[in-house]
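Apart from one protein chain that is not included, each protein chain of the complex appears where it belongs.
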Amino acid sequence: MTNQNAIDPKSTAVLIVDPQNDFLSEGGAVWDLVGGEVTRNKVVERLSRIKQAAKDAQIPVFYSPHYYTEGEYQSWKHLNVVEKVMFERKMFTTGTWGAEFHPELQPDENTIVLSPHKGLSNFATGDINAQLRQRDIKTLIIAGMAANLCVESHVRDAAEHAFDVITVKDAVAGPGEESTKAAQTNFEFIAEKNVTTDEIVEILQSNLIVQK
Amino acid sequence: MTNQNAIDPKSTAVLIVDPQNDFLSEGGAVWDLVGGEVTRNKVVERLSRIKQAAKDAQIPVFYSPHYYTEGEYQSWKHLNVVEKVMFERKMFTTGTWGAEFHPELQPDENTIVLSPHKGLSNFATGDINAQLRQRDIKTLIIAGMAANLCVESHVRDAAEHAFDVITVKDAVAGPGEESTKAAQTNFEFIAEKNVTTDEIVEILQSNLIVQK
Amino acid sequence: MTNQNAIDPKSTAVLIVDPQNDFLSEGGAVWDLVGGEVTRNKVVERLSRIKQAAKDAQIPVFYSPHYYTEGEYQSWKHLNVVEKVMFERKMFTTGTWGAEFHPELQPDENTIVLSPHKGLSNFATGDINAQLRQRDIKTLIIAGMAANLCVESHVRDAAEHAFDVITVKDAVAGPGEESTKAAQTNFEFIAEKNVTTDEIVEILQSNLIVQK
Partner (left out) sequence: MTNQNAIDPKSTAVLIVDPQNDFLSEGGAVWDLVGGEVTRNKVVERLSRIKQAAKDAQIPVFYSPHYYTEGEYQSWKHLNVVEKVMFERKMFTTGTWGAEFHPELQPDENTIVLSPHKGLSNFATGDINAQLRQRDIKTLIIAGMAANLCVESHVRDAAEHAFDVITVKDAVAGPGEESTKAAQTNFEFIAEKNVTTDEIVEILQSNLIVQK
């Protein structure tokens, strides 16, 4: 641990993207596509560790959830490949089990649930920029699902908005190993730092000590 | 009615901003500030007429609601004057009567409720752009509350996004007559057309006939 | 002068909107529409004073210019009323005298010229958000042209992005007195503070002293 890794808890937040059953639980809408990588990367366990370490360090955790409605399934006309898959499978339907947060990742008093996003990023279809800037957040630690889709778009948009982005490269999973790897390759360029869960938890715990 | 006023129902939508009790009902959080103008402009009655005329013309009605949470009241640090008033009065608190849609403006099968917005405009903190563009909407008829605050910001952002904007100048109300007038002055510049409720209802009914 | 008015020069900037000949010089494209108000409000003189006071206080001045091209005049299809006027008059044509900065408001070593904007606001069509956030700017002092059109849209968007906005109510001018007044009415709600040129210059000078 060097000083270079120190983060300021007053201006730092964790952002967890799409921690919902359709991605993270057996039986979820795309479990057949992402389950192997979710399991291999222990995504639920690692997100839980990050969430707890942030809470201990008094750093807020923002959730960016993903919802769709029946009306959207029927009326949206400009779908890319991943949206076609989500719409065919009625993924993230508001009010269903699949759209609920994973049981081990339930929001607590340290969690702020953002307005839901559509497409790929909450910066395009939600309230994330206002929620972060209104709280003077400048550094974002980002993890979640899916690695090369919504997580990567949140990372890119956060960088465009001049946040300092720390990606957690092993607390993500894509639809297939190649997808996870594509995200990890890109994180090396578009994040300020790209670390493991062990590394970010150590940073958060060190900061906690510094803070006291 | 001239051809110049014809609108294409396939690419047109109505947008009603903040049709919630805190603005439109006696006892709402800022009724003392806006009630006089709401009453004078018969906003509830006029919004109801527009909503029905749109439904008859098979034109969708989008609602852009405004919500806040206790967490936001406590943690947001960069409030302008109008946000300070809203936060002091705990306006639009999620789950309260004040945040509910006015009883005469309940959503029906022709209503699409957007993700809620914060601040002034759904384009900044919601999903409106995606919801409209995914449905090939190009023309927006805009009315609601408050005239010179959220309505006007939706109008400006819609224009920036290259939508053709028709404002309904008498189906809005601001906090005081001067505020309503400020919005009406600005609509004359930043909308493509600025019409009365009677005029837009006539256009919608004519289009209905043309369509058949 | 109270402490409440103190601003932090390290996180504050001045933003001057459209300080170009077509607005501010006799013979400009819309001088017949805005010249009376520009003269009455001494806009050039007041912008010059603010620009100098900011420089003395080591606070950067951002310019948000407005340009159009012949190609845009010919191909844009969704014009609101003010754009129709600008396009008919070929206002702000890149490379013309009308698009140049007013002679008394030439950029100097303390001026940062943003990418030009179209429509109403640099937040929609330029690089302002990145330029400000990359420099840790949190407070924006805004003035320029036209009061109720581009200035007001910059003010609204800055508020949405959680900047603290100080409007300079007498260093703006609209197309006609009613337009100037509409902007001033709205500034009272959507800015954090709404001050005169004398007041902001005094604040900037006081800060200068505090800083030393």
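A few points about this structure:
Per-chain residue numbering starts at 1, and chain names A, B and C are given in the order in which the chains are listed.
The working rule: contacts are C-beta pairs under 8 Å (C-beta built on N, C-alpha and C of every residue); 3 or more make two chains touch, one makes a residue touch a chain.
Just so you know, these numbers come straight off a predicted model, no measurement behind them.
In the complete complex, the residue from A:V61, A:L120 or A:V168 that touches the missing chain is A:L120. If you put the hidden chain back, the residue from B:V34, B:L47 or B:A130 that touches it is B:A130.
Although one chain is not drawn, the whole complex shows that of A:A29, A:V43, A:V165 or A:L204 it is A:V165 that touches it. Considering C:D32, C:D108, C:D136 or C:D198, the position touching the chain not shown turns out to be C:D136 (whole complex). Across the interface with the omitted chain, chain B contributes residues 129-130, 133-134, 160-162.
Chain A residues in contact with the hidden partner, per the touch definition given at the top, are 78-82, 119-121, 124-125, 138, 148-149, 152-153, 156-157, 159-165, 175, 178-179, 181-183, 185-186, 188-192.
Residue-level contact of chain C with the missing chain is found at 71-72, 75-78, 112, 115-119, 124-127, 129-131, 133-136.
Simple rule for what comes next: only the chains that are shown with their structure count from here on.
With centres computed as the average of Cα coordinates, no chain lies farther from chain C than A.
More C-beta pairs touch across the B-C interface than across any other pair of chains. The distance from the centre of chain A to the centre of chain C, each centre being the mean of the chain's C-alpha atoms, comes to 38 Å. Contact with two or more other chains is made by residues 129-130, 133-134 of chain A.
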